[in-house]
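So, chain A:
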Amino acid sequence: MKETPLSTCERTALTDMVECGLRHDRRGFLEARDTTISFGREYGSCSVILGETRVLAQVTCEVVEPRASRPSEGKLSIAVHLSPMAAPHLEPGGGGGSEVDALQQVLERNIKESRCLDLESLCIRAEESVWQLRVDITVLNHDGNLCDASNMAAVAALRHFHRPDVLVEEDGRVTVLSHATSPPVPTFMRKVPVCVSYALVCPQEDKCLVLMDPTHVEERVMTGKLVAGLNPHGDITSLVFPGRVALKKEQIMKCLEHAFRRAKIIAEMVQQAVEDDLQTRATEDRPSGFRDKLVSDEEYKRQRFTHLMATKVLTLPTESTEAAVPMEEEPSAPEEQDPANETTTNVTATSTNGLVDTPDDLEESRTTAVIASVTKTCKNKKKKVKKTKDVKMESDSEEEQQQTLLTSQDLQ
Partner candidate 1 sequence: MVDINLSDAEKCYIIDGVKLGIRVDGRDRLDYRHLEIETGLVSTANGSARVRLDRTDVLITVKMEMDRPSPDQPNQGRLRFFVNCSANAAPEFEGRGGEDLATTLSAMMDRLYSSPYTLDRSCLCVVPGKHVKVLYVDIEILDCAGNLFDAVSIGVKAALWATHLPRIFVTGEDGGELEFEVSDNPHDTERINVSNAPILITHLRITENLTIVDPTPEEEECGPVQVVVGVTPSGLITALQQLGQGTFTTQTLSAAIKLTRELGMKIHTHLTTKLRQEESMQNREIRGFL
Partner candidate 2 sequence: MEIISPEGLRQDGRTPTCLRIIKCRLGLYDRPNGSAYIEMGNTKVLAAVYGPREVRSKNKQNLDECVIQCEMSRIAACGGERVRRARDKRTRALSHQIAGVFHAAIRKSKYPGSQIDIYVQVLQEDGGVMSACVNASTLALIHAGVELLDYVTSCTASINKQTAILDATNMEGQAGCEVTVSLLPNKGSIVSLDSSHTVHRDQFEAVMDLATAGCQQVYQELFSQVEAYLQDKHAIMSHR
């Protein structure tokens, strides 16, 4: 199923809006969508909802033989699945091609190569048996910025995961003990890797604006993107800026500074979520899992609107002004709206094909709202529509409805 084409109107609309400092969902340029992290019944199963992007991560473990070259190190493998459920243009089994490769590469660099998980701690007996942790990330709904969401889900799942305790006999046989007999062992992560991605929109040739946490539409319209993988201790674990637009050095450094600030917030959020869940899990005997924690899209939109209505005046939220949008000077907030003095309603809903011209203060003198015939009752006329070159149609305004007997064939 091909992706619905992006019309030039959507493209120009978004670029113009970004040029004068606005985004579709009225977020600031450097403001992220609100995220909720929730955990399932098992240890190590975590779901992250970033705006409408939904990702599910599940950690599983098994005892395996270590690699010959690294006898005392455990193994960690990360796999990303972009299921067709995430977006219409993904075919089952297709795997989304280059998008998944890039995502896989960023996650591997961020979590595996950055040594944030101490692999030695996964060793049971050197050269014989070690733990292999496998993180399976499934993208449930793709609304942009998969890197941040899947990275957050993977890290939260790893920190939340507890592997069962283990009994090792002399001759090397390993017995895995169930959770009931002895408490499971938490996994220790030295640093929390975080991924922050920026979309670069270039309205004119050299002017380049940076948007954080792009939605799917913004991702389709942006010219370049910058994905920074880092951890709150000041290490940059991976940085991908695959071109398509030329940036100055200062612009990149400003992005990195903002990314580090953002990394602290995300790290704390993940930390907090894991601790809260572990506490609640300790008290109640049967963990409730995802049952009442998942938020439906409608619910999310409703909360966003109530939140919008709460914040009265439109000033770009403080957090973004202080971050001083790296690119150009602060785009001027849209000048004060003079309340439309003339309140004559210029939109007249008229019956089907009667049209009222509007006051011509709008530049094109086209008629305004053409409101199609209301009810969708298809009053099938028995007249065959002649399909000649010059398409002649019976005028079928609603008023002179003939009473025709409905035949079942019409109703199909």
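The rule we apply is simple: a residue touches a chain if its C-beta (ideal position, glycine included) is under 8 Å from a C-beta of that chain, and two chains touch if they have at least 3 such contacts; residues count from 1.
Candidates were picked such that all candidates are chains of the complex that A comes from, given by their letters.
Worth saying up front: this structure is predicted, and the values here are computed from it rather than measured.
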item: Result, touching chain for chain A in the complex among 1 or 2; value: 2
item: Candidate 2-facing residues of chain A, complex; value: 98, 101-102, 104-105, 109, 113-115, 224, 226, 230, 234-249, 252-253, 256, 260
